[in-house]
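Take this structure first; my questions come after.
In this view, the complex is presented without one of its protein chains, the others remaining in place.
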Amino acid sequence: MMVRGPKGHAGLGGGTDLPVLLPAAERLQRRSERERLLGAPRLRLRGRDLAWLCLMLICFTGYAEAQAAAAGREPISIALLRWVPLLFQGFVFNIVISVLSMALGTVLGVVLGLMQISLLPPIRFSSWFVTQFFRNAPWLVLLFYCIFLLPFEIRAFGMRIPFPDWIKAIIGLSLPVMANVSEIVRGAVRSIPSGQWEAAESLAFNRNQTIWKIILPQCVKRMLPPWMNLYAILTMATVLASIVGVSEVMTLARRVLAAEVRNDLLIPLYGMILVWFFVYCYPIARLTQWLERRYAVKL
Amino acid sequence: APEAQADVMEAIKERGTIVVGIRADYRPYGYLGPNGENIGIEPTLARDVAERLGVDYEFVPVVAANRMEFLQQGRIDLMIATMTDTAERRRVVNIVEPNYYSSGTNLLARKGIGVSAWEDLRDRPICAIQGAFYNRKTQEEFGANLIAFTGTAEVLTALQQGRCQAFVYDDSFIQARLQEPEWADYEMPVETIDDAPWGLAVAHGEDNFYAFMSEVIEDWHRTGKIIALEEEYGVDPIPFTRRMHEEFSAN
Amino acid sequence: MSAAWSESDPIVDIRDVHKSFGPVQVLAGVSLSMPMRSTACIIGPSGSGKSTLLRCINALVPIEKGSIKVRGIEVNDPKVDILNLRRRVGMVFQQYNLFPHKTALQNVMMAPITVLKQDRAEVEERARRLLRKVRLEGKEDAYPGELSGGQQQRVAIARSLAMSPEVMLFDEVTAALDPETVKEVLITIRELAEEGMTCLLVTHEMGFAREVADHIYFTDRGLIVEHGPPKEFFSNPRDPRTREFLGQIL
Amino acid sequence: MSAAWSESDPIVDIRDVHKSFGPVQVLAGVSLSMPMRSTACIIGPSGSGKSTLLRCINALVPIEKGSIKVRGIEVNDPKVDILNLRRRVGMVFQQYNLFPHKTALQNVMMAPITVLKQDRAEVEERARRLLRKVRLEGKEDAYPGELSGGQQQRVAIARSLAMSPEVMLFDEVTAALDPETVKEVLITIRELAEEGMTCLLVTHEMGFAREVADHIYFTDRGLIVEHGPPKEFFSNPRDPRTREFLGQIL
Partner (left out) sequence: MDVIYDWFRQLYIDHGINLTIVYDRFDRNRMLGGLWTTIKLSLTCLALSVLIGLVGAWLQGARSVLLRAVVQGYIQFFRNTPPLVQMYFFFFALGSLMPQVRNEFGFTQPMIDNYTWAIISLSFFAGAFNVEIFRSGIEAVPKSTVEAAESLGYTRLQSYIHVVLPLAFRVCLPALNNNLVNLVKTTTLAYAIAVPEMLYVANQIWSDAVNVPEMMTFLLFAYVALVGILVWVMRKWEQSMALPGYGR
């Protein structure tokens, strides 16, 4: 149970081995306490989803394998394994691109979102316009423009500095991410009761302090699910990066299928990629759920 | 693009590398080797170009949506990417004469569906590959109900599942499939049409490079290099390459 | 601050303030002035514009006509350093408006640390003292969602006091409080007034108003109908509306 | 409802109720029983568990030990038809909890239409009458965000009354109200009691409690320390804690 010091201070110096973790632990415990009270325990599924998915795929591969054997062809698993190293390289590209463009897009998007709630009409309007444009434009088209508008190498001081395709992909993908984040921020801020603004203002918080210390922290919980959604969408959209010339996993998969000229590889191959994505994204989903709980505010 | 004004041959030599746009998803013309390297007839030709220039090579796999832009912009110096030579394309890039290859169009169809001429395709669901240049004709002239997928694996699966009755594609690919036992129930029921030449391309304004490549292609035809490559990659030499070989080796 | 203001002038000086929300006229020419170190109470029927007036003083809502001066500085002047003003004017809201993502203690500590950049340890000590003063020891680490109505109200009081403002605006500060705590608050406010703070309170508790205030204002339909020192005001109201209102007290 | 219950039995019967929030024990064995048509007040220091007790009666929070019977029906029985129960038990919350997306009128009309499936026109008429009764004519189309504290509180009262429940639980229903309105509410509650409603009120206004209640309960730290009819209770409290508390009234 809670250890309370003489001043009613929680935990600290209570002689436990992990004093640093205590506040969080206590908070979590309080949350679970609360969840019990509210009668809405949050589900913890851990690996169950994954197990199901794998089972499904094993069945399917087994079925395909039997077919291949009947047709006297090389087993599917062997054919697949041959390509795993190459495909995995492509997959790493997907992840790198998604992580970096998410980071870039989020930073830009928060700024843009805050500009959308600015008190100055020109800033508000222009940021609204930028947001709308980049959110509504198809991702593929934005990436395509990146081929045009960004050079493939930069010449400076007589040197050629290559401007690799994957950086173009990051830039091209971060634009729609930025616009989406901007809307998420605007929406969350708008849903906070005005009493919170007034309270902060009456305590002489300036606008920045109000936003960063009072409003945004309360928004975190409600911004996390759409933000995670966005990340999922982005990760899946990294597939489009092939247009700027990045050999990401889906492009490679298509090439592998062409090289093998075996259509019975189609489903197992994509199935394998599906599992990779899942194995990568699922822990992130769990993490955000945990973060969501961490930032939950009792209303 | 402004880049094209400077002579690309110079740039290649200065750089020590030629950047070639190739296909990576069309066996046997350009596809992935077991270690992920680009192999096939066209990459081999590209390597030959690099050798002749005495430089290294770098491959950039291209698709229909980006290959012209890559070439115009200078991202690639040369494109050998199974591109059919058409008037529209000549406007955008400089397609080198003579053509280096050619292909015809035919059908892969289940036996006994009652198609014996192109006209029989009317209103039937027919599979195709997205972006192929004969798709329009198949639809417009023969009235087929076209279902185009991105890759051959998808098409072949759809064909086997009965989602379409035939697959309209390059005849060399179809011939290769018909050799396999899996496709024993299928046939190539119509005459090959549209013997369409393939062109390799350089950017507009690169006249030196154009002249150089033109000679290279002639030399390929003269020496029979392309026929040799066809044989190496298991394709029956097509009439076009044989004819070109005869033509150029004669004079 | 303003060169023209001296301590003998009214610290809060409101002249003919008008305010409407759309078609609803809420303040229809309110004037009021408070000398330093004084405590005034505003009483009046619900919806007569009391909360709105307090919010105008703190520049949370703009006014349409009239002037509000705090320490001689016009609150509605767009050029005025509004943050500086708000640092000197504290407010306790009718609905508390605590920050739900912070514990009681953090709610109290936040503003001095963030706004006044005061030393954290020192602020924490003061915050704990203030929470003790409003009898909330043991609830320091509770979140607003875990506090009863009266407890939240008291956190709100402590939060405002932690800024040591020169003028305090209390909006129905005793509404959720039991008589015992009301008495504590009364004592606290008296202490504060002695220490030099000026307090303006809105309240429905006449007993509390009588005890705490130097001066009582009675509002009705956006106007100050009557005002005067509490003794006089309660024993001998002149305006019929006031008389009627006071006649209803149980 | 229950066959075992007759009108002469207590309509609300609470026995030894315990309730904790985590480590905080809020109710430590509360017992209370109300005959039909009676009006009782709960008074006590802030944080003593008054609101929690009301919420337990309405089955908004589960209890850990003890029994709460309304019309002879055990509230915490998982098999009980909780909706039916709640339709008969109305509640006005300390924080009003109005539906912010509905106007005052809609707030009052919603439940009878949705829950009781009553005729819209008839409900609207009754709703307007109720809003007039709490003196909110002219504010029918205002959203809660556009109402003053007291106005919101009155909408909340009207909303509960519109369901014509048999038992009403009022949590600090007069907190945001001025004396005039308090008096109106008092009259309203008396009328309701005469019409057969049973009312349980939590209040900090002793004057109001004395006037309205048949019986007063005093809670402290989760226990009912003393109870009795108002006259007796206020004039002659036996428990020292009660005496101390009442001594603080201004």
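We call the chains A, B, C and D, going by the order they appear; numbering starts again at 1 in every chain.
What we mean here is this: contacts are C-beta pairs under 8 Å (C-beta built on N, C-alpha and C of every residue); 3 or more make two chains touch, one makes a residue touch a chain.
As the structure is a computational prediction, the values presented were derived from the model and not from experiment.
The shown chains contacted by the absent chain are A, B, D, with contact judged over the whole complex.
Across D:Ser8, D:Thr114 or D:Asn236, the single residue that touches the chain missing here is D:Thr114. Note that of A:Val107, A:Ile123 or A:Leu140, the residue touching the chain absent from this view is A:Leu140. For subunit B, the residues touching the chain absent from view are 64-66, 68-69, 86, 88-89, 91-92, 110, 113-114, 124-125, 127, 130-133, 135-136, 140, 147-150, 154, 157-158, 161-163, 165. In the full complex, subunit D makes contact with the omitted chain through residues 55, 58, 60, 83-84, 86-87, 89-91, 93, 95, 97-101, 110-111, 114-116, 143-146, 159-160, 163.
Subunit A residues in contact with the hidden partner, per the touch definition given at the top, are 38, 40, 43, 45, 48-49, 52-53, 60, 132-133, 135-141, 144-145, 148, 180, 183-184, 186-195, 197, 221-222, 224-226, 228-230, 232-233, 235-236, 239, 250, 266-267, 270-271, 273-274, 277-278, 280-282, 285, 296, 298-299.
Just so we're on the same page, only the chains that are shown with their structure count from here on.
Listed here as common contacts of subunit B and subunit C: A.
The distance from the centre of subunit A to the centre of subunit D, with each centre set as the mean of the Cα atoms, comes to 48 Å.
The mean-CA centres of subunit C and subunit D are about 29 angstrom from one another, to the nearest whole unit.
For the pair subunit B and subunit D, the distance between C-alpha centroids works out to 83 Å.
In subunit D, the residues that reach two or more other chains under the touch definition are 21.
Counting partner chains per residue, subunit B shows two or more touched chains at no residue at all. By the touch criterion given at the top, residues 55, 58, 60, 83-84, 86-87, 89-91, 93, 95, 97-101, 110-111, 114-115, 128, 137-138, 140-141, 143-146, 159-160, 163 of subunit C touch subunit A in their complex. Against subunit A, the residues of subunit B that register as touching in their complex are 15, 24-27, 31-36, 60-63, 65-66, 69-70, 73-75, 150-154, 156-157, 160, 176-177, 181-182.
Across the interface of their complex, subunit C is touched by residues 7-10, 195-196, 198-206, 209, 213-214, 217-218, 295, 297-299 of subunit A.
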